[in-house]
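Every protein chain except one is present and positioned as in the full complex.
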């Protein structure tokens, strides 16, 4: 419910606007105007009919209360919309009113209007993706060497870099950009098929009018009408949900790192942002929460779209309608998730000292793998594993550094001297390919 | 989006109102007023503080633009709401303003306000369920003996009665009434726990104030705060989705029977209702479609609620928020589905002649089972099955009545004479327990 | 896929057994045997027919390869099952074979067999719920006074007790027990309606045979057949998913507390349990992960069940089938989640010293609310909030205890002396109603 009190969390003002009643009516009006123009070129509308409709393009003539009342009877808003449009044009120019909606059906109007709104929505999303990409690149460069615990199962493991964490999100984001582009190429297509998809009411002129209509709306003309084939809408919503999932992954990580017991990162904070009504000292991960919340609602939307695919024959009863609020909701949630992740990425506060301190506080245990890897070729996997397991347990129990323990074990010192052990347990020396991976993602690699 | 152009399809005006911004603010105001009153009884608010808030109960003092702007910063609407409330009361009576929200946290306010709205929503739903029950009972009585093809896999089988079809929906509806009642008993509970659920800010007075607060709001006082345990909300949304599923089953059946090739039932039609923009002769099952559409969106809402359960510690970050628009959406969709099914049930047009004609047009084949059942004890399952399969195939191929075929088969006539065959193939004689089942559902059975 | 290599994570051996092919066949056999017995009592089967089937009750006579091959043709396993059964009985006693399946349809057999398996599955689940309840009660008692940070938005707030956290899960668990009991009362019902739900093939004997059949299977006899009304199955799967959600909430909290940087709780660990292939020192929250994984898959199952409700007429084509593997999967996942949470609850290691240390490390900031609450009646909400916000910020920046800061602020010392401040900042003194809430949940309260 984009106008509810909680819409601040589940949309952006711009995306709310794109899918607002005004814009939906405007997009519907654009379709009808372009159709009349196309009919005109084939002599199916009086010359000048399209021009007479130009002043109506903002759809402000629509009486929305009447529209709502009549839509309830008709089952959709297209029928009363056309009625009001026809009546309005008739007053201006009776002949021009005769060709309105000629050859089209309600679904042509509603589907194409949705496509026009989606196109506007995609512009916003693409801009946001670009901005997020830039922010992530900047942070990834800034934190290319910022070392912190890698964590698996919420347990610290060997070190990684904040840069590499960011690079992971960056690679996903770029795949999502490709996916959204592909989805858009398929989905941003004119729907124009008439009552059952044959354009029969236009006789032989159907394809020519469809082509002209697509040209006027600057939409791809599909091979055939897609009113019964909803796969491209499903793909689009799926791509937005998938994107949001990757954003949520990053937001969750930030919120986890923002736990004061870790204290490694933080959303940008301000006096008002993220404060608590009862706990004045707190800074809540409010932007992270917004991303998580948007993500939590996306799978349901995708499920709805998939459920709604088997629409009966040439137009379903009910499943088509189930898409109507679902597609806009997906755009709003994706926009909100992107906006909040941009806020996070651009304002991310990083405490590198704390990161290193947390790593060191683990007594060298996360580096056990390095020693293990060094011992495996000499002792075999099992023996090395067992050796490290016991040494690690002792280190944990006795709260001593793993290096101290290892330096006292003859099985170890037979293979490694103290310097070698220290080197193996140096986190900075145990980043493996992290920097090379970064170079690839940042486009620095010269193959 | 309840205020979108398509809200006519996905809500009722009454349910839209219940979950409107105005009502949400009113419910929040009710909580804060009742809390102040409760604090007063324990000396934690100045005497008369509650009374001073009485003129504010409609929440019209709230500046919603400011609320929205500040909510974006704060992460929820509770914090700016309390700020405006406090400022407003302060002007009226500074001491009264001091106890506002004392002991409570944002979630107490938002959760309890949601519960108050749900209570209003449930009143609407329960009334609608009762009205639908009455309509179904009336139709079931009227069509107790209206015979039509039972259909399995969309293929006609032995006859059943329209009454029995209605009775099936009726039994489900009554189970849903029980489920919703149980869910309501659990879900309509005060949430009041303070920052982390201990009511610590109220010292020893916590339970007494909670009890008084629950009493004033006429809500159940739970054993302990439920802010971290969302199971009762999940149950409620699940019950509404389950209800809608049963309604969709009936709507789909009606729409299928309404295919002109069957022509057995119809939604009530009128000049405007269900007309097509291009096919003037059509009467579309628009009410059925509305129910199907509502149902198609419900599984996603339930999935969201279930996903959102593992809310971290004493308050989650993101998953709680994912509930905010999901619960109201479920109420709106259920309300819409009920309203449309009431329209269908009350206005259902039934063509009993056509039902019988469709049955008869099947050449007795759907009654093959009756003959089969009569032959099984004599010939065994396999032989009887094979015999009827062949006879049915012949009847279908030769377009002759199954009775004619059977009367010429010696294996059959050895067991059954022509009169017996005719009796077995009489649909009215093959309704089995249908009437007794009806009697049970209509409460007529005297055990 | 319960027999896949990962089934260790998504089922228990006992629940896998309940929904195994063997048990499904056994349940089907039980239905057919009981039906023959019921038919016998009404003279519709030869005397002794039921007894002749007794040796077949374990269904071991079924040739599963043939069954699978023929099921592919027939569309379900009921038809080839009955064929094999009939052939087998025919050899033993031809007359006894004649009444097999008389009056029933495939769905009667498959639905009732599912109900019989669900009953067995519910016994396992109920036992597990009881065991989990006992473990939670024991831990709640043991940790009634174990103090730790309450945490909201993953940020430490005022203290709570581990007992109260456990009590929250306990109250949810008990509600789930009630829900599952209600769902079972509705769902554990005989399905017996014949081809289209009228029991027509049994003539007037339908209800009597249905009653006898229900009696033999010890199942509730429903008012009317429920083959077209799937709401009780949906409710059952929903209740299991809801239960699993509450378990996942607890598992997530444990895993979060188990982060070494917090180190407050731990799953029971052993040499093998939760070890890493490469990080020998790690102890992964493997049981928590199993619960989270089970929960993550449940919303999809519930969505499937809800989607599948509008089954056409007297038997759907496809939606009924969509339930077949979904219901067993829900039982397996719930069983796995319960088993793993029992392991967690029974073996939970608690580090109370660390809990307290983490709380103290927050410099008194989580207790800011206590001071705030004490100051609100004197200074008003806004002034008190601002005062605490600034003092908290200073404490955080200067890394000094909040008490030290406050004792130097004249606005504070004008209202509170040092002792009062210390008392307000004592976590043990700020547990509010925690103990009273515990008493309610543990049944100690004498109202």
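We call the chains A, B and C, going by the order they appear; numbering starts again at 1 in every chain.
In this section, a contact is a pair of C-beta atoms (placed from the backbone, for glycine too) under 8 Å apart; a residue touches a chain by one contact, two chains touch by 3 or more.
In this text, all values refer to a predicted model and were calculated from it rather than measured experimentally.
Here one chain is not drawn; of B:258, B:298 or B:348, the residue touching it is B:258. Across the entire complex, the residue among A:56, A:268 or A:373 in touch with the chain not shown is A:373. Of the options C:29, C:301, C:355 or C:370, the residue whose C-beta touches the omitted chain is C:301.
Here one chain is not drawn; of C:292, C:384 or C:421, the residue touching it is C:292.
Considering the whole complex, the residue from B:112, B:152, B:171 or B:244 that touches the absent chain is B:152. Contacts to the hidden chain, counted on chain C, fall at residues 1-10, 19, 21, 24-25, 64, 67-68, 70-75, 77-79, 82, 101, 104-106, 194-195, 201, 251, 255, 270, 272-279, 284-286, 288-293, 295-297, 299-304, 307-308, 317-319, 321-322, 324-326, 328-329. Within the complete assembly, residues 152-158, 255-256, 258-262, 271, 275-276, 278-286, 289, 299-300, 303, 307, 358, 361-362, 365-366, 368-369, 372, 385-386, 388-389, 392-393, 395-396, 402 of chain B touch the chain that is not shown. What chain A contributes to its contact with the hidden chain is residues 44, 82-83, 86, 90, 94, 97-103, 150-154, 157-160, 164-165, 167-169, 171-172, 175-176, 178-179, 182, 186, 194-203, 206-207, 210, 222-226, 228-232, 234-235, 238, 241-243, 245-246, 248-249, 251-253, 256, 292, 295-296, 298-300, 302-304, 306-307, 309-317, 369-370, 372-373, 376-378, 380-382, 430-434, 436-437, 440-441.
Here is the rule we use: only the chains that are shown with their structure count from here on.
Taking each chain's centre as the mean of its C-alpha atoms, the one that lies farthest from the centre of chain B is A.
Centroids of chain A and chain C (each the mean of its C-alpha atoms) stand 32 Å apart.
Under the contact definition stated at the top, the residues of chain B that touch 2 or more other chains are 82, 101, 194-195, 201, 251, 292, 295-296, 299-300, 302-304, 307, 317.
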